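Excluded from the complex is one protein chain; the other protein chains are retained at their positions.
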Amino acid sequence: MSMIEDKKTRIIFFGDSITQAGVKPGGYIQLMQDMLKAKKMDDKYELMGAGIGGNKIYDLYLRMEDDVLAKKPDVVVVWVGVNDVWHKASYGTGTDADKFERFYNAVVKKLQANNIKVYLTTPSTIGEKTDNSNQQDGDLNHYSNIIRKVATQNNCGLIDLRKEFLAYNIKNNTANKESGILTIDRVHLNEAGNRFVAEKMMEVVSKN
Amino acid sequence: MSMIEDKKTRIIFFGDSITQAGVKPGGYIQLMQDMLKAKKMDDKYELMGAGIGGNKIYDLYLRMEDDVLAKKPDVVVVWVGVNDVWHKASYGTGTDADKFERFYNAVVKKLQANNIKVYLTTPSTIGEKTDNSNQQDGDLNHYSNIIRKVATQNNCGLIDLRKEFLAYNIKNNTANKESGILTIDRVHLNEAGNRFVAEKMMEVVSKN
Amino acid sequence: MSMIEDKKTRIIFFGDSITQAGVKPGGYIQLMQDMLKAKKMDDKYELMGAGIGGNKIYDLYLRMEDDVLAKKPDVVVVWVGVNDVWHKASYGTGTDADKFERFYNAVVKKLQANNIKVYLTTPSTIGEKTDNSNQQDGDLNHYSNIIRKVATQNNCGLIDLRKEFLAYNIKNNTANKESGILTIDRVHLNEAGNRFVAEKMMEVVSKN
Partner (left out) sequence: MSMIEDKKTRIIFFGDSITQAGVKPGGYIQLMQDMLKAKKMDDKYELMGAGIGGNKIYDLYLRMEDDVLAKKPDVVVVWVGVNDVWHKASYGTGTDADKFERFYNAVVKKLQANNIKVYLTTPSTIGEKTDNSNQQDGDLNHYSNIIRKVATQNNCGLIDLRKEFLAYNIKNNTANKESGILTIDRVHLNEAGNRFVAEKMMEVVSKN
């Protein structure tokens, strides 16, 4: 590795299918790469995706050695929670709230023990309706509260995507639609969603 | 049956375990009976409970002939929905939203075809937290929207318990507790809850 | 309708996605049609599919007037149960066993009250492994027991597909595979499966 490369800040985005799609053309990580290039900052940062579809917090826990620690990042952004809630209804294998917190804490503490700066995000949406009538809204709010607590307790940065998505939808989803505002299918990001997330995530870059 | 009895307006409360408990001492139906007595109106109304624990909308549909129509009520108050939502997580046998609407409509139409005046209620709570972080909040809001639509479409009276409970909790549950304000266990009514419901339900009596 | 057509025995296959696919080219109902043609019996029978994807027993109940009774069949073959069991895990909206029995009985009795001869089938498979280790095996066996009881109690013919599929798999699925023997995906019929079912169903034709 050259000395110039050594100076790059390596940021890994660690998550589920949303993050897996983030590295594809038009994906939020790819868009951040483009933003960095436009600002001529792409020699300073290296962005990597580590997203796998269907992942829950304990999947991240089980694969963090291989997929994150082995790559020696400076910063890790964790975006997880949708499947922990969603799989309750779709497979019967969601994550208990108290176990979610325990595994989430274990992930954060292990990253920090490796001198990695950690940012947490709240799970954006399963459904974009703004009147709190998406099936998983209550549970997503509950798990988001847990993540906010974990962030505070461990002095992590927080990108509160759930709050940001709702605020955006209240303005832009006046028809109370299920999807099509920031998502294609209630969960995964459309073009506007990828742009929206990229902008929010750039805050991580700007501070590191 | 005496002529005086014949003049009584017969009101049946048709529902699940919450209504089943309503006829017990301290239950909301019993409290209404006491209120009527205090107002010397108990010769004008006959209140009957037809609640069975665990019932979902299609249970009401299956037993409405025997438990309601056979008793020739003048008014029926339907209070159902908690188990349709809750049993998704606790047994895997909740009710699909579209089937909920179809069976609910079938119940209402059959009652009306028997010249019964029908009142609908929205499902109050599964958890009393006020920040929309109770697990089933999203789904309960969704099913409440369906009930409101069914009420409008069929010109039924509506007692919007979900809205009323939330408003009460926002004032009285400032600690954001799960239960203990209007319920004993997030779902079933405590003393304050029975009183609260009895007062709301008296509106049905006063209009009939 | 001509007099000759009037003499045809009309058989309706009433079910879920498996039956919906049965009318497509290569589907089991289409294959039966071909068999009848080869035997020059196609002027005696009219086969009709009434299958809709995702249907559970109460979906059949809700649409039987429009989709079956209105067509005045002589014979109805009911094939349902997979979704009643499967949707417990995949949506949280499976059907309670006791309600399954009640709605199933209601469907049978209403068909019989319209002078329709009724055949019942047991739900074939969700997974073709033969060591009783498919996730829903226990529940499918339970619901099959209920169907056998309903058939006996109401003097319906029974085509015991679950039993037949297992016997076939014990012979032909020695590698204990999940799918690929009679199904493409653990549930829906492949070519061999459609042929197998068509042959079993021809018994209904031969007796009517």
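First chain written, first letter: the chains are A, B and C, and each begins at residue 1.
We take it that a contact is a pair of C-beta atoms (placed from the backbone, for glycine too) under 8 Å apart; a residue touches a chain by one contact, two chains touch by 3 or more.
Note that this is a predicted model, so its numbers are computed, not measured.
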Given C:105, C:141, C:172 or C:208, the residue that touches the chain left out of view is C:141
Contact with the hidden chain, among A:14, A:28, A:45 or A:58, goes to A:58
Given A:88, A:117 or A:142, the correct residue touching the omitted chain is A:88
Those residues of subunit B that touch the unshown chain are 88-92
For subunit A, residues touching the missing partner are 58-59, 62, 87-89, 91-96, 99, 102-103
Note that subunit C touches the chain not displayed via residues 88-89, 92, 127, 131-142, 144-145
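Criterion: only the chains that are shown with their structure count from here on.
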Cα centre of subunit A to Cα centre of subunit B, whole Å, reads 41
Note: subunit C sits from subunit A at a C-alpha centroid distance in Å of 45
In subunit B, the residues touching two or more other chains are 88-89, 92
